[in-house]
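This report concerns only the one structure given below.
Note that this complex is displayed minus one protein chain, with the remaining chains in position.
So that you can tell them apart, the chains are marked A, B, C and D in the order they are listed, and the count of residues begins at 1 in each.
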Amino acid sequence: ASETLKTVQERGALNCPGHTGSYLGFAEVDDKGNWKGLDVDLCRAVATAIFGDPSSLKIIPLSWAQRWPSLQSGDVDIIIKASGGTLSRDTELGLQFSSSYYLGTTKVMAHKELGLESLADADGGTICIPAGASQERQVASYAERLGITLETVAIEKTEELEDAYFSGRCDLYAQWGPVLAIARSISDNPDDHVLLPDVLAVEPEVMIVRQGDDEWLDIANWTLSVLLFAEQEGITSENVDEMKANPPSNEVGKMLGATPGMGTPLGLSDDWAYNVIKKVGNYSEIFQRSLGQDSPYKMPRDLTALWNAGGVLFPFVID
Amino acid sequence: MNVPAISIRGLQKYYGTYHALRSIDLTVKRGERIVVCGPSGSGKSTMIRCINRLEEHDGGTINVLGTELDDNIGNIDEIRREVGMVFQHFNLFPHMTVLENCTLAPMLVRKTPLAEAEALAMRYLEKVRIPDQADKYPGQLSGGQQQRVAIARSLCMKPEILLFDEPTSALDPEMISEVLDVMTSLASEGMTMICVTHEMGFARKVADRVIFMDRGEIVEQGSPEEFFTAPKTDRGAQFLSQVLGH
Amino acid sequence: MNVPAISIRGLQKYYGTYHALRSIDLTVKRGERIVVCGPSGSGKSTMIRCINRLEEHDGGTINVLGTELDDNIGNIDEIRREVGMVFQHFNLFPHMTVLENCTLAPMLVRKTPLAEAEALAMRYLEKVRIPDQADKYPGQLSGGQQQRVAIARSLCMKPEILLFDEPTSALDPEMISEVLDVMTSLASEGMTMICVTHEMGFARKVADRVIFMDRGEIVEQGSPEEFFTAPKTDRGAQFLSQVLGH
Amino acid sequence: MMTLLQHQKSRNALLQILYVGVLLALVVTAALTARHNLQAQGILSGWSFLWKSTGWDMTFSLLPTSSSDPYWWFLLMGVLNTLFLGIIGLAFATLVGGLVGLARVSENKAARLLGTIYLEIFRNIPLIVQVFFWYALANRLPSPRQAIEAGGALLSNRGIYLPGLNIAGWSVAAGFLALAIGSALLLWLSLARRFRRVAPALRRRRASTVALVTLGTLMVLFFLGHAPDSPLLTLPELKGLNIRGGYRIQPEIYALAFAIAIYGGAYIGEIVRGGFIAVGRGQTEAAKALGLSEWQSFTRIRLPLAVRAMLPILTNQYVWLIKATTLGIVVGFADFFMVVASAITHSGQTLELIGILMAGFLIINFSLAAVMNRINRAIALKGHQNRS
């Protein structure tokens, strides 16, 4: 069984990263001081899988620079913080990734008045990038490829960073796609900013755990799979009881714990997936309330849709 | 009870390379009252500070009330309890009232209950004739009163031996006599006393023996009459002529 | 040259509501040597500090060497150049050598060239008998030496008038005589001097006139013989008995 | 054993051994645990990462950097940046502090009031809040296209652009060196004890010689470093997206330096005030009595004495201000701390990098304190100062 799972169960709560301040759409705090957002809901899903209760979750506010040390030192059990899988993180930092729960591209936004067509026109411009994130490396290598020089302003806190861009400190703002889109959508005047066509990198966002605890990674992977599978099969938090009572297929029945076998191999209870869907919702529900139509940001699913809706996400097979 | 109160043999003391005490020998019987005098820097203070080990000695032995002063920490605590000391600059605790100054040590060291300690303190404050100042702070007293509190504070520990290091030299002339009076009455009660002082009147009146020190050595000792009328050494005679001439 | 050195009329001085000087009238002729005495707090310091306007006066007129002291800054600077002052606590500049202390003002104020200023300084240092200390810092000198430097420093400005405010009261007894000697020799050279001091021997020897102040007023003045032998007022007699009895 | 404990000398020895031993044991246990934990997680430890290229770029550095440079170079540049910002911050904080302190001891009540208000506001708000605030303000200057122009300098949200000389980097560096040597020489000439006895006219002549030689050297250097057929002076002007030419100070730097100067200035102001109060009234009166003017008594007596009284406390304050540069991380100025923090996220070598960080600050601050103490000793008053 998993060491981490044991620690988590002993502690009675899952330690998951939050944000210092907010990361719009992924981790923010509402008027009543509750965390919300895509990453936070995924944390809730994992916590529910383990404890059957989304409140058995400790959100630990973390800055970007602290993600890896905090995971390595055991301060948090899993990183779900808009972080991509990269070679060096895998090999040098001793981390392990789940499959991707979001496919983001690193893009660049520019002030419209500059009249830029693409990043190649921006030689000599100033670009705002998040410090300590993978964009730092992506911008450096993309600019080298284009043969242009960019002056960088790297700031750790997203609020400060976006303020720097919108106030005109930078001409350009390189950021992970969704954040960029959100930033633009809530800016004073979204039409004053254009997204350049350049794609600096494609970054699959993943859940990250420490190396050497495969069972723990399994739990993360299967939680994600269940969320996607539920979406694919049309199971929502509304109709999950009904589905459990009359499962339309064997797979659904097994997943919701109507037929046993879903929990034990993972060290969880058999109805864990049911709990997750019941209490957190399926992937689509999570997405819509955090980023999509039910949120202020109204982002489309794009690549982050299921395979059968033109996207790249898919569940593993539950057999 | 025939152990001497203090017996010092071949006492040596160095400050760095400076040889402050050179082979001091001294025996003080119980109840004896000794006055130590000598020019400035002759080692008077150093000697009596060695007796309750405010200074560590570098050679020889010091035996107080039958206990030898050595590196054994238990011994030191024991001896300090039995040896009181009154300083030139009083060293009262400025953040405590007179009464608290007097009750502190009995309560902490002898575990005397508060009521008893206060009664005791008042008795000794009466003896030094300032019971009415008990609730004041040292800063509110005159120098003479402060020194009398210091004496009372020492007495509250009921020491066997009382050491005085120039107890009157920081006082204004009027106040000196107040303090000397108190000391004289203590002496008459048979307490063992070693007193560094240049008050020759006091020495004549109460001392059983006068010790004259110079350059870290005991140059001369004898009864006050002997010493004051016919000093045996030139050094002593010279010193006397200065002190009395002053 | 028949303008008096100093002429004070109806001088008033307040500290807040405290009336420190009450209608002082005083005329000092050139070359006159005046000793001011009186009990503590009687306004002696205040008076001489008004003369070179270290204190502003609140009423009356002060006329120094024919120039009136008023709010005119030019006047003040002019007068300060001609009036030297020696303080009780010396007030030497601790970050400068003795020589620099002495050359500073001549060079800055009188624009004397360095070499000349130094020669002058050495002359006065010789006069106060410490030419060998010229390169030391004030902190390295004894009190008496420091006070002599302070005198030399004032002299280097070649002032017409020299004010002394208890120049010896911060000194040890041996050093007092050193400084008094120097002052006596200055007096014999005919400098106009006002000296606050309780050194009656000095007053008898050099003063042309003794002024006795009490509670902000000049109570009595006269020649030293008169004042010391037969004071005209009770207050003066009482003061003298205290000072001389001490 | 009991007797050994009762014995003073042996007890003392034992206590000391115990104390130092426990401390050492703590350190060793920590090191061992760390090694065990790291190995268990398969994290590579060691110093080899220092020679790997970083893959990211520094936002600001005094010497050129690129994403292919190794970590050690970045760390070194981080230290340089910290020193650079530190020196600027200290200099301005001292200037501001001097003004505030003088205002607070001034005879003029209006100045005192202004000084007090300044002090109470800026001393009582955390530095980090002030940094956030000034940076936000700096970002709200107009964009390069609408830059405010003031005497050839341009003010925009990209920074302050000053007219610059069109010369090669090495000659600028050499020029700074020459300037530094020249001013150090001038300072020495005017302060050193050994020149005190030299006549002022001669001193002035020497000083002007030094100044002329320095200026001459500068000219020659600039001439040598200047590309033959380009204009000597470049004015900043808008080209493309940005302003080109001239010298530029980035908002991150000046916002931070400004915050440090303002905040540090409040504290230094109090030190300065304390220094002037410590100068006995007697010294000032003596200066007056000798006929020195206000200005002379200020420059020759009060200031030198006040500086001596301030210096030891000032040393502490300087060390503290150098440490304040670590707030660079909140506005993205690549100071030592931020470089280390970024390096930690990118390389994962947490322990090693934290070790480097601590060693770096120990060295910087101990050297600073040593220099200040040296100066303090050099100007300390001689002899006993038992009278004021």
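Note that in this section a contact is a pair of C-beta atoms (placed from the backbone, for glycine too) under 8 Å apart; a residue touches a chain by one contact, two chains touch by 3 or more.
By our rule, contacts and distances are computed from a predicted model.
Missing chain, UniProt protein name, picked from "Cytochrome-c oxidase", "Heme exporter protein B", "Amino acid ABC transporter permease" or "Dihydroorotate dehydrogenase electron transfer subunit": "Amino acid ABC transporter permease".
Interface note for the absent chain: among D:Trp47, D:Phe176, D:Phe223 or D:Phe366, the touching residue is D:Phe366.
Considering D:Val100, D:Val210, D:Val330 or D:Ala343, the position touching the chain not shown turns out to be D:Val330 (whole complex). Touch with the chain that is not drawn comes from one residue among A:Asp31, A:Asp191 or A:Asp319, which is A:Asp31.
Interface residues of chain B facing the missing partner chain: 52, 54, 77, 80-81, 83-85, 87, 89, 91-95, 104-105, 108-109, 150, 153-154, 157, 163. Looking at chain D, the residues touching the absent chain are 12, 15-16, 19-20, 23, 30-31, 33-34, 37-38, 106-111, 113-114, 117, 120-121, 123-130, 132-133, 136, 319, 323-324, 326-327, 329-330, 337, 341, 344, 350-351, 354, 357-358, 361-362, 365-366, 369. In the full complex, chain A touches the omitted chain through residues 13, 20-22, 24, 28-35, 58-63, 66, 69-70, 72-75, 157-159, 162-163, 182, 186, 188, 296-297.
As a working rule, only the chains that are shown with their structure count from here on.
Each chain gets one centre point, the mean of its Cα atoms, and the points for chain C and chain D are 49 Å apart.
As a whole-number value, the distance joining the C-alpha centres of chain A and chain C reads 87 Å. Across the assembly, chain A contributes no residue that touches 2 or more other chains.
The set of chain C residues that touch two or more partner chains is empty. The residues of chain D lying in touch with chain B in their complex are 3, 6-11. Residues of chain B that touch chain D in their complex: 71-74, 76. Of all residues in chain D, those touching chain C in their complex are 196-200, 280, 282-283, 285-293, 296, 300-301, 304-305, 308, 379, 381-385, 387-388.
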